[in-house]
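This is the structure, below, for whatever I ask next.
Every protein chain except one is present and positioned as in the full complex.
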Amino acid sequence: MKTMTYGQAIKEGMSIRMRENPNVYLLGEDVGAFGGCFGVSAGMFKEFGGKRICDTPISEGAIIGTAIGSAATGLRPIAEIMMGDFVTVAMDQLVNQSAKMRYMFGGKISLPLVVRLPGGAGVSAAAQHSQSLEAWLVHVPGLKVIYPSTPQDALGLMLSAIDDDNPVIMIEHKALYSVKGNVYNLAPIPLGKGDIKRKGNDITIIATGKMVYEALTAAESLKTAGISAEVIDPRSLYPLDKNLIADSVSKTHRVIVTTEETKRGSYAGELSAYIHEELFDKLDSPVSRVCALNTPIPFAPNLEKAFLPNAADIFRAAKALF
Amino acid sequence: MKTMTYGQAIKEGMSIRMRENPNVYLLGEDVGAFGGCFGVSAGMFKEFGGKRICDTPISEGAIIGTAIGSAATGLRPIAEIMMGDFVTVAMDQLVNQSAKMRYMFGGKISLPLVVRLPGGAGVSAAAQHSQSLEAWLVHVPGLKVIYPSTPQDALGLMLSAIDDDNPVIMIEHKALYSVKGNVYNLAPIPLGKGDIKRKGNDITIIATGKMVYEALTAAESLKTAGISAEVIDPRSLYPLDKNLIADSVSKTHRVIVTTEETKRGSYAGELSAYIHEELFDKLDSPVSRVCALNTPIPFAPNLEKAFLPNAADIFRAAKALF
Amino acid sequence: MNISKETMQHMYITMKRIREFELKTQELFAEGKVPGFVHLYLGEEAVSAGTCEYLNDNDYITSTHRGHGHIIAKGGDMKYMMAELFGKATGYCKGKGGSMHIADRDKGILGANGIVGAGQDIALGAGFSINYKGTKQVCICFFGDGSTNQGTFHESLNLASIWHLPIVYVCENNNYAISMSQSRHQHIQNISDRGTAYGIPSLHIDGNNVIAVYKTIAAAVDRARKGEGPTLIECKTYRWRGHFEGDPAIYKPQEEQEAWLKKDPLLQFKTYLESNHFFNEDQLHIWDTAVCQEIDEAVRFADESPLPDINTVVNDVYSDITEEVRVR
Partner (left out) sequence: MNISKETMQHMYITMKRIREFELKTQELFAEGKVPGFVHLYLGEEAVSAGTCEYLNDNDYITSTHRGHGHIIAKGGDMKYMMAELFGKATGYCKGKGGSMHIADRDKGILGANGIVGAGQDIALGAGFSINYKGTKQVCICFFGDGSTNQGTFHESLNLASIWHLPIVYVCENNNYAISMSQSRHQHIQNISDRGTAYGIPSLHIDGNNVIAVYKTIAAAVDRARKGEGPTLIECKTYRWRGHFEGDPAIYKPQEEQEAWLKKDPLLQFKTYLESNHFFNEDQLHIWDTAVCQEIDEAVRFADESPLPDINTVVNDVYSDITEEVRVR
């Protein structure tokens, strides 16, 4: 067992595979000696050198394009987009190219690539540096989408992402990078396996990324109020651990889905629709979404706080279901 | 009353406002003398000249950028992106710039611009020329999203879109361009007003774009099976006519949402989540989504047909709710 | 540089294959046998034939929406191509891709592409792999004049330049991007002028002269293999047909069209071969006939092939997950 931060765990996952497999490499803006905008790759340049920790100009489309072309020709790239928001300038590469190639080419090509997207708000980075855009990516057949909330999950999921023969998007929350946690083992965590972050009986709270912590806080408060909440972190948004969710909902009959996305058109909505479709008979009340407001992300700390969903919101929403 | 095609109605809407307001102009690839890839602007170059019907190089980002900058400085641009799929290369302009500017700048700027996105499958145009990407855009606060299904709606919505002081995305279905319909009046149709395309009592089918026609066909079959289906076309995906939906669902207690999107992460999911959240007590059965498969869009006509949702799917899904 | 007779023979046959494949496709499209969008390469045969002649099977190419010529020249099998155009199960992509998405990894063909400018980025990755592994392959990146106005062009050339990637950028300047003539879509006469912006050696040549193409490419490929980085080569040529089948192309001035038809690259090469006594008419005729037979066989193969089983619609999305058939 080791204690490390979420950021270090991501680095550890990348480094483990890079040590084992010379075809794994990292590219992105300032990922080299600078260590990445959030310091995630700090030290990797020293260990692996500039050939494998590869600085790029400010050309996100070309970063993903390079990842695609090199994956198609035998390498296993990890591409960092400095902020998830900048994926807007690489959507074609991600969506029309990487996600569809295998299918368009009749299954005859593999694209083992990982794209890292640091997302999320909370640091007054305003509307263009704080978004949670996972809903877009889950909507794209051909992509897998993962979103770890803890150092252990970050490490295990990173290993699986690198091992996967398909494009995998890893959403990382920038405000989690410095969060510490225990890492018990270095085994890959299979994509499509969710995790119960807290056991409970009366209500299921499905939470992603940083909202897992808010959910856990809310669960504590709910306990005081006599409600036993189960907190589930899907970790992998697609493929989704449907069994884990079904089991939990069959037990609790009530569900909150909480994500940091703007509510309208969110992945939280997809989860809600799915649960209603498949588990309607198990539900005693409608699935309730606790998300961010339907606004761009404001700069001022007090406004940003008002924008973001939090434990109190989850608590309120949960209470309302009883 | 006039009979015209969906494509002609769009042109008519644009032309009416261009005649009235010299600040309205159209730009896009081959929209000029060529008349646009689907012929929507055919003849407009002749009427309005090259200054106002403005051909561009293949630079979609710059097309939307031009629209933004000119809207910010007093014009009312209409930008055509040749195929909706190409919006992937203009997502930054659309999402990080146009949608957020008013908010980021504290409400001190208006961006009256319309972006036309021909979407949809059915013509063997394969994975990169057939997508329905409306879910992405509905997820973006600051954008309005409309999707007409008939010539009358196309015309009325286009007028409102041009009149609007916010960025409005108009999704057009390429397979509808040649569909004829009656146009009874030339009045703008307010954004946020849905339409009942067929009255019914037993089930509500909410359908967008080309799926409206499949829904109407399904409703006919359902009638034979003794089920009276109401078909609702929201027309405006955001803002959404929540009252119209609530009234219908309160009457029928059963809902199908059908769109041409890949199901996972779809706008249909947002509608489903919303209806469950707000109208759970009115529902006798879960909202059921009838969407396209979770795959890229295949080329071969028989595969494409298998990919697309149709009236029979809606019929089956509706029957299953009783 | 001396060009062997064998090379000339092969280039001639390649050009003829492309010509006949496209003429047949034109016909089949008109008959309704080929669905979707079809962009013909007629009139541009010398570019891909001359370019790919100098490559090895394990060299890469990236292609465009107008990809048939590239694929044939790089050794793609016309049977599987035609079957793909028909949307048949035996096609290169099992009917899932169609004309705009043909790929053949064994031949280094990284795919035709429906998105203008997308191949430029993908080429970067192929070049990156080559340098990373030190395998001395090259990647040819084909693209049109119109695509040089996409941001991807710019980003690609910049990266290839700083990374010294073994990419040869082959611009097929056929003077049009759909209805936009080059003079309307950019303010320069030679696209090769754009190389300066990246410190990439650049030149423009007669793209209808297959010998010129071959020689120019050979030099650029040699340079790339030696680790000296990318080259940008603009091949001036012309699109005989409309942008896609169905486009009457009334925006093309008739004199322009006629002048270019006179510069038929295949005919020019034929004349060259005959007048220099490399091959006589009889010999060429034999090859022509063989090519026509190949095409006929390709069409027969495509025609007789089965449609894809509709259950395959859900396969091939992932390497390990099969989507449920009725998730709707």
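Labels for the chains are A, B and C, by order of writing; each one numbers its residues from 1.
Assume a contact is a pair of C-beta atoms (placed from the backbone, for glycine too) under 8 Å apart; a residue touches a chain by one contact, two chains touch by 3 or more.
Quick caveat: nothing in here was measured; it's all calculated off a predicted structure.
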Visible chains in contact with the missing one: A, B, C
Touching residue (missing chain; options B:Met4, B:Met18, B:Val31 or B:Ala67): B:Ala67
Of A:Glu172, A:Asp202 or A:Asp313, the residue in touch with the unshown chain: A:Asp313
Missing-partner contacts on chain A, residue numbers: 29-30, 32-34, 37, 55, 57-59, 61, 85-86, 88-89, 123-129, 263-264, 289-296, 298-303, 305-307, 309, 313, 317
Residues from chain C at the interface with the omitted partner, ascending: 149-155, 158, 161-162, 184-188, 193-194, 196-200
For chain B, the residues touching the chain missing from this view: 25, 51, 56-57, 59, 61-62, 64-75, 77, 92-93, 96-97, 101-110, 141-142, 144, 164-166, 239
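Just so we're on the same page, only the chains that are shown with their structure count from here on.
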Steps needed, at minimum, to go from chain A to chain B via contacts: 1
From chain B, the most remote chain by mean C-alpha position: C
Centroid distance [mean C-alpha coordinates] between chain B and chain A, Å: 30
Chain centre separation in whole Å, for chain C relative to chain B (CA means): 36
Rounded Å distance between chain A and chain C, as computed from the means of their C-alpha atoms: 39
For chain A, residues that touch 2 or more chains besides their own: 61, 92, 96, 103-104, 141-142
Junction residues of chain C - those touching two or more other chains: 93, 95-97, 101, 113-115, 151, 317, 323
